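With one protein chain withheld, the remaining protein chains of the complex are depicted in position.
Right, chain A next:
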Amino acid sequence: MTDAVMRTALPAKKPNIYVEAFKEASVTAVLVFLLSVYMVGLQTQASQGQPLSFTTRFADVFWACILVPCGRYLIALDRQGLHLPALIGGIVSFVYLFGVGTFGLAGSLAYDTFPHPFDEPMVNIIFGLGGIYIFGAAYHGTRTRRHGGLTIDQREAKEQRSASWARRMSGILGPMLVGVAVVIPVFMPFSPWSGATRQVVETLVLILTYVMLGWGLNIVVGLAGLLDLGYVAFYAVGAYTYAKLSTELGLNFWECLPLAGILAASFGVMLGFPVLRLRGDYLAIVTLGFGEMIRIVLINWQDFTGGPNGIGSIPKIDFFGLPFERKAPPGEDTFASFFGLDFSTSHRVFFLYYVILVLALITNFVTIRLRRLPIGRAWEALREDETACRALGINPTNTKLTAFAIGAMFAGFAGSFFASRQGFVSPESFVFIESAQILAIVVLGGMGSQVGVALAAILLIGLPEVMRELSLYRMLFYGMCMVLIMLLRPRGLLAHREPTIQLKKRGYSR
């Protein structure tokens, strides 16, 4: 009734914001219910010898249908200029849910003493992160309201501040990351996690593979500005090159490595030549198609590639001729016997780690150098304005092709490494999602930023590995991380661009 009175008294007033927000929240509740009732509410269980059954998780659905609309309500109020409820609600729910979830993850008994909406600790944490998002949005809202909208100058200044922050961070983080990467395997056995040394190093090998792929793709996407959605095709070429050459011709890893790079680069040129005159979206679609084509050829060319079964029993990497085996054929040395060590399966893992570290650092080093050469400048110029490049007498096709080929070459190296680590390759490892993941690393890292790409790889590859036990929820978390990065740093974690040549040395303090 009061509502009606208000309306008659103030006919011009906008509809009550609480009511509006409530409406929005109700719609959200319905959506959440519809989405979650099957996907979360019912979980199928397949156990041996028994028919497929399912368990219900309606409690989780219930809490999702409560919490998400609450968040929506706060955000809706925030949008209308009422920031305080969102600030408080966001931070409180974050602290509580995140805290409880962390107890749960740590296996602490305190987890059960606090009431918590979801059984799975991680889900509580994820909802807690939702709380911090609400808080962040509201905080941002209060700031912009206080200062009004940003003028162009202010926005530019803000971008500059953000870039110089990124520059400083890269300056500090870059050498630090390299230093840590070099010593980690040595220090692992003395750390509290010494029991997990092997798993940790194996995860690091995986991360470094993606760091290398990210840096390779960065040449194509970040520097030359060519959106390549089929990058994994070159990774596949490298992997299959090693697989074929080692199983059929008996070449070892070090002989295959350059060949894999060359072959992948030639594939880059072959695929690039017809498509590189396309721009933007068209290029993206065609490269996507080519990526899939390579995979489908791998599946269907049974005689040569082994079809869907792939190629198995690929010789593993050796230490410049010394195999990492328990027993060597008579008259020959193994790595362990040659150095007088006890045999350990970790030796190979450690060696793989340093191989991929060196390969990745070479990629990085070459990229940094290329950027300062005329070809690198031409890549960036091409990204900025192809028409102007043409007017300056730069051959756009050749310039793009070199970017494509060099990017492909590094993917080929990485692929060859991958095959020698796995000992097995099949088309399944080279699906589109891999390309998308590498691209996500480049974009989230900050296009063109080497340290940013490394950080993004650590985040996007490392986190899901760390949270393996959480099975499906980790994908949710993964998506959330991506959304958060895009919201907080839309140009990527460490987006900045260093000039390739300078008149005055920039004197910034570290």
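Assume a residue touches a chain if its C-beta (ideal position, glycine included) is under 8 Å from a C-beta of that chain, and two chains touch if they have at least 3 such contacts; residues count from 1.
In the analysis below, contacts and distances are computed from a predicted model.
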item: Chain left out of the displayed complex - its UniProt protein name, from "Pyruvate dehydrogenase E1 component beta subunit", "ABC transporter ATP-binding protein", "Monooxygenase" or "Dimethyl sulfoxide reductase anchor subunit"; value: "ABC transporter ATP-binding protein"
item: Chain not shown: contacting residue from A:R79, A:K316 or A:R497; value: A:R497
item: Selected residue (touches chain absent from view) among A:T28, A:S170, A:T402 or A:Q450; value: A:T402
item: Residue in contact with the excluded chain [from A:G49, A:P115, A:P192 or A:G393]; value: A:G393
item: Sites on chain A contacted by the missing partner chain, in the whole complex; value: 156, 366, 369-370, 373-375, 377-378, 380-381, 384-385, 387-396, 402, 497, 499-504, 506
